[in-house]
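What follows is a single structure, and I will ask about it in a moment.
For this view, one protein chain was removed and the others were kept in their places.
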Amino acid sequence: MALATGTRTLTMAQAISEAIGQEMERDPSVFVMGEDIGKYGGIFSATGGLLDRFGPERIMDTPISESAFIGAATGAAAEGMRPIAELMFVDFFGVCMDQIYNHLAKNTYMSGGRVRLPVVLMTAIGGGYNDAAQHSQCLYATFAHMPGLKIVVPSNAYDAKGLMVSAIRDDNPVFYFFHKGIMGLPWMAYFEGSTTPVPEQPYAVPFGEARVAREGGDVTVVAVSQMVQKAVLAAEEAAKEGISAEVIDLRTLVPLDAESVARSVDKTGRLLVADEDYLNFGLTGEIAALVGERLGSIKLKAPIKRLGVPGTPIPYSRPLEQATIPQVGHLVEAMRGLMTTSVA
Amino acid sequence: MALATGTRTLTMAQAISEAIGQEMERDPSVFVMGEDIGKYGGIFSATGGLLDRFGPERIMDTPISESAFIGAATGAAAEGMRPIAELMFVDFFGVCMDQIYNHLAKNTYMSGGRVRLPVVLMTAIGGGYNDAAQHSQCLYATFAHMPGLKIVVPSNAYDAKGLMVSAIRDDNPVFYFFHKGIMGLPWMAYFEGSTTPVPEQPYAVPFGEARVAREGGDVTVVAVSQMVQKAVLAAEEAAKEGISAEVIDLRTLVPLDAESVARSVDKTGRLLVADEDYLNFGLTGEIAALVGERLGSIKLKAPIKRLGVPGTPIPYSRPLEQATIPQVGHLVEAMRGLMTTSVA
Amino acid sequence: MEPTAEQLLWMYETMQVIREYEEVMAKVYLEGKLPPHIQKGLAFDIGSGPVPGEMHLAAGQEPVAVGVCAHLRKEDTVVGTHRPHHFAIAKGVPLKEMTAEIFGRATGLGRGKGGHMHLFDAEHKFSCSGIVGASLPPAVGAALAARKLGKDWVAVAFFGDGAANQGTFHESLNLAALWKLPVVFVCEDNKWAISVAKGMSTAIASNADRSTAYGIPGVRVEKNDAVEVFEVGGEAVARARRGDGPSLIEVKTDRYFGHFQGDAELYRPKGEVEELRRNDPIPALAAHLRARGLLDEAGDAAIRARVQRVVTEAYEFARSSPYPESAEAAQHVFV
Partner (left out) sequence: MEPTAEQLLWMYETMQVIREYEEVMAKVYLEGKLPPHIQKGLAFDIGSGPVPGEMHLAAGQEPVAVGVCAHLRKEDTVVGTHRPHHFAIAKGVPLKEMTAEIFGRATGLGRGKGGHMHLFDAEHKFSCSGIVGASLPPAVGAALAARKLGKDWVAVAFFGDGAANQGTFHESLNLAALWKLPVVFVCEDNKWAISVAKGMSTAIASNADRSTAYGIPGVRVEKNDAVEVFEVGGEAVARARRGDGPSLIEVKTDRYFGHFQGDAELYRPKGEVEELRRNDPIPALAAHLRARGLLDEAGDAAIRARVQRVVTEAYEFARSSPYPESAEAAQHVFV
């Protein structure tokens, strides 16, 4: 997938900050606002090194006033700037949601397309390090549910850079979600698969094109973000038992590449949607429904299976968290289940 | 469904305010906070007449500070009070979402069940009168997606009273959504079916029990709130064409009565989920997925169909709004479609 | 800062346009919404008639809009509220396209998608929102952009006395003060937030006093008077334009209609509106103009005729414009 020339291996955090830095060089209207994005370089290093290169007028630490600075991003974008705003954890969206979804997401539509809002919101998602109910959520489905934001959920460094470039160049608001557990930080366990070769040159990964992360013929596993890495590991486990799993990495939820999902399920006849967001009324339901709507042409061999955080806040205690967030073992088990059940 | 004794016909607004008034009489710890709920009686009359009966210490008009007063409801509930807080339109949740979903919804869990938060949040939902993108949404799926709140979505006055009684008596936070277009207000068109006989005595309608709003054998239509009224009208239309539709009114989304849905679809083999909330990543997907997961026993005759607000904010102009929000005609058309397609 | 003759006359005529516009709207809005045009059983039907949705009118509140906007250029940004017509008119938003938008027509500012509470005019740099308190953050952002672009543009956020208790008020004033941005925050104190009187919602009498929490100037204008607003607004705009940072202004003003059309106003003391109307700022400004020899009968008549014409034309344009096609509903989510 990576271009052959000039690649090095980068972590996802490095890939993101490289994309931002390159776009800032290319386009003086790009700037970044957020908490601790300056000297600290972002709590999850998405803006590492940028303050030194671009100075405090373009890498702006803000007060803990998310409504004000995210609303300010909307206001500045309407004047032709291209702000990037970091919401430190997605879990904090509740203090600024009105500015996000009633304004940033809707003003373009309400203006009949006459107001352009090229804003990138970026935020950290996910659990796995026991940060409890207010610091471990994914929540991207909530933003995919409400119209007006493009939703980007990379699973690896190559995509992370290319999708960030696309996000910054897009004339629409883009919400970009990076999972802490694949950023490749020196202080948190991460999945090796997320650290990949990344070309030095800027490149764009287009929105709305899912990636086949692993080919297979028996089961389709649909996932995003860190769950893609878990799915690939699970597929390798399952392969030992003779189950051949195809892993689809959606990469973006809005736009959503429904056809890639349908194509794969049409081939395998079995669908597992594995997600780290809440199970109910979210991504897993949407993907299942896309298949349910296509049963005129798709022939399922087994009932659909879904995995997600099942209707509870994320617990703090390690064994509870591990039981709540789908793990590689849960995915393998679900694949086994798919091979042993059949439709009526 | 209504008890035989002492029933009169009430609008949904009257039924709600009656339930609140009766519970306030029964229990001195119940009180109401919100904007314009006092002299005005609530913009949608959910608290009509209560200020005169209970005075300003129990019917409290607030500043336009939703985070403060909804957070205060949480704080007061932790001390043993049973607050009811009105968020005037659900569309405003973005200014107070953190207090709702990170605190009210999670504190019970995070305390290991040791903090009880008997709070009723109530709010107005829905479009149909051209109030545009910031005043017409449903959004209940968002709150059903995130754990910790019971989600109540009545479709008629009888249920509205009984579910409000249950909500107030519940020791957990309950989010209660009333659709403006079924409240029976003298200034807005409403669906006749939502104004029903309502017993004078307080009674509880339990959570998690769907209601068969209309029996039928060919198609299952799953809906909530105003869409139930539309579905019943659509079913009557469809009956003229020989299509027999069963309408399931979920009544609550959390807890969700999946079994009633499954039972009906098992009978009809055809599912239409019709919703006024956004189509993607929401209620329609969840219901479709519930069936998709049960295809080991359920045999579908046709691919699943979904209707909802399709990925756009709600437009203002009347013809655009009518085209965007599913109408009776759209439901009839979808039922016809279900009868003419079949599974692979 | 004294207004010039030209500024005085501009304020006078603009106030007339606003007033005429709102008074016509007050009636037009009710067309088709009252019996016998509507469903049996309803007293009023918000979902019928030529004008969709809710309707918040600003008659009586003209001084705050014209007194501030008199100092603005086309490149300056104004963000208004759910009650936006007076601000939009004072900022120079074209009346025809604005009215067409309010009628939900394809020729409207937002092709009929936004409506009365969501008027967007990128050329005249006007926008507004139906969410209370939402005007402040984007104005801060516009001011930030001006600084980044090296321009001396100013941004104005208007908001109501009710909005002054939203969290965005605090966050936005702090951010603008901290970054010394060219923003003028203008609170319209019309005493009411729907049915809740300011004294029932606000712990202190004057929101202008809240400026001390941010170390910026705060001035309250005690009279619903265009010239007084002009003076205070002029200081604040000049200060912002000079690069000396934001200011907070609160203007006492009067709401002549209900919160929205159809509001029975049961919460409002009897006779309050009649009392307020006795201090109508438009005749007051006329008298001032006459005293300064800037207006006579003939001049006044000419103004009125112009105002009538421009308002009438706007409504005619709106009424005769087509509705958008249904298929357009799916467009413009993204550009």
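A, B and C are the chain letters, set down in written order, and residue numbers restart from 1 in every chain.
Going forward, a residue touches a chain if its C-beta (ideal position, glycine included) is under 8 Å from a C-beta of that chain, and two chains touch if they have at least 3 such contacts.
Keep in mind it's a predicted model, so treat the numbers as computed, not measured.
The hidden chain, counted over the whole complex, makes contact with A, B, C.
Of the candidate positions C:L9, C:A122 or C:L178, contact with the hidden chain is made by C:L178.
Although one chain is not drawn, the whole complex shows that of A:Q134, A:S225 or A:T284 it is A:Q134 that touches it. Listed by residue number, the positions of subunit B touching the unshown chain are 29, 31, 57, 62-63, 65, 67-81, 83, 98-99, 102-103, 107-116, 147-148, 150, 171-172. With the whole complex as reference, residues 35-36, 38-40, 43, 61-65, 67, 91-92, 94-95, 128-135, 186-189, 310-313, 315-324 of subunit A touch the missing chain.
Residue positions on subunit C in contact with the hidden chain: 165-171, 173-175, 177-178, 200-204, 209-210, 212-216, in rising order.
Going forward, only the chains that are shown with their structure count from here on.
For the pair subunit B and subunit C, the distance between mean C-alpha positions equals 35 Å. Multi-chain contact residues of subunit A (touching two or more other chains): 67, 98-99, 102, 109-110, 147-148. Among all residues of subunit C, those that touch two or more other chains are 110, 112-115, 118, 129, 131, 167-168, 333.
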